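This part shows chain A:
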Amino acid sequence: MAILEVRNVSKRFGGLQALDDVNLSVEEGSIHAIIGPNGAGKSTLLNCFVGRLMPDTGTVLFQGKSLLGKKPHEINQLGVSRVFQTPEIFTDLTILENVMIAAFAKRDGAFSFNLFGRVKKETEIRDTAEKILHDVGLKEQLTHSASAMSRGDKRRLELAMCLSQDPKLLLLDEPTAGMARADTNATIDLLKEISATHNITKVIIEHDMHVVFSLADKISVLAQGTVIVEDKPENIKGNPKVKEAYLGEAEGE
Partner candidate 1 sequence: MTKLTSGISRRNIIKTSAVGAGALAMPLVFTGSAGAYTNEPKGSDVTFGFNVPQTGAYADEGADELRAYELAVEHINGEGDGGMMNTMKPLSLKGNGVNGKKVKYVTGDTQTKADAARASAKSMIEKDGAIMISGGSSSGVAIAVQGLCQDAGVIFMAGLTHSNDTTGKDKKANGFRHFFNAYMSAAALAPVLKSAYGDDRNVYHLTADYTWGWTQEKSIVAATEAMGWNTVKTVLTPLTTKDFSSYIAPIIASGADTLVLNHYGGNMINSLTSAVEFGLRGKQVNGKDFQIIVPLYSRLMAQGAGENVKGIYGSTNWHWSLQDEGSQAFVKSFGKKYKRPPSQAAHTTYVQALLYADACERSGTFNPCGVGEALEGHKFDGMGNGPTEYRAADHQCFKDVLVVKGKEKPESDFDLLEVVEVTPRAQVEYAPDHEMFAGGSLGKCNPGA
Partner candidate 2 sequence: MFANLKNNDKLIMLGFTIMVFAGPIILAPFGAGYPDLLQRFAIFGIFAIGFNILFGLTGYLSFGHAAFLGVGSYSAMWMFKLLTMNVIPALILSVIISALFSVVIGYMSLRRSGIYFSILTLAFAQMSYNLAYSVFTPVTNGETGLQLRLQDARILDAVNTSGSLPSPSLFGLKLSATTVVEAFGMRFQFNWGFYFCAIVLIIMFYISLRIFRSPFGLMLRAVKTNQNRLNYTGINTRPYTLGAFVISGVYAGLAGALLVCTDPLAGAERMQWTASGEVVLMTILGGAGTLIGPVIGAGAIKYAENIFSKINDTVLEGYFAFMPETISDFFVFIVSPFVGEGWHLMLGLIFMLVVTFLPGGLVEGATRITGWIVSLGKKSKSVDANGSTEAAE
């Protein structure tokens, strides 16, 4: 069954047709990658999922309900979590607090006037957070400030925040962007581990073929705002259309 369905989505910025009649369907429990050369409209498409952008036409359905017009926090509360291209975390807070915030959001909803509760006494939330931090392999002192972490650890922390919410759908926006090969491999391993322990549908937006082919169950190739191919990884590799799309880019560069 499709958990996320994108139907006929188009988006235009001034003279640029960023998305042109995109159709996509993500199966529950799968890892679905969206790839494409630079400027293909990957990020625009992702922003349409999470409420940052409003498509000109078409709909985005999550579990049969439209996501259009919903605010980012409402979409999150439906069970869609997101990892950013550069890790977005709360740098002034401790590592543990970062994850606890996500866990609170899951438990208490988008707003709770919990003025006199004590964060310290929320043992359940704390245990969940600690466990997930352990799962993602963060070995740092949990009461340390999140600001001094390495970029790789920040990525782990961000993943932990998402996982603590036990989302139905996890959106990963170029999770290995700007990483060295070794870090990229570590991230791939991490994502694999997580997939083994947490059965979460994932959509990965990626530029790096290596990452995509190691992880994805299904791949959609986006070029010039449209999906040119949607298939299993092994079939994508030899597809001439994909080659053309990437080669065209290569020539352009």
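On the choice of candidates, all candidates are chains of the complex that A comes from, given by their letters.
Simple rule for what comes next: a contact is a pair of C-beta atoms (placed from the backbone, for glycine too) under 8 Å apart; a residue touches a chain by one contact, two chains touch by 3 or more; residues count from 1.
None of the values given here were measured: they were computed from a predicted structure.
Chemist: So chain A is shown by itself and the numbered options are 1 or 2; which of them touches it within this complex?
Modeler: 2
Chemist: Sort out for me which residues of chain A touch candidate 2 in the complex.
Modeler: Listed in rising order, the residues of chain A that touch candidate 2 are 50, 71-74, 76-77, 81-82, 84, 88-94, 97, 100-102, 104-106, 108-120, 122, 161, 165.
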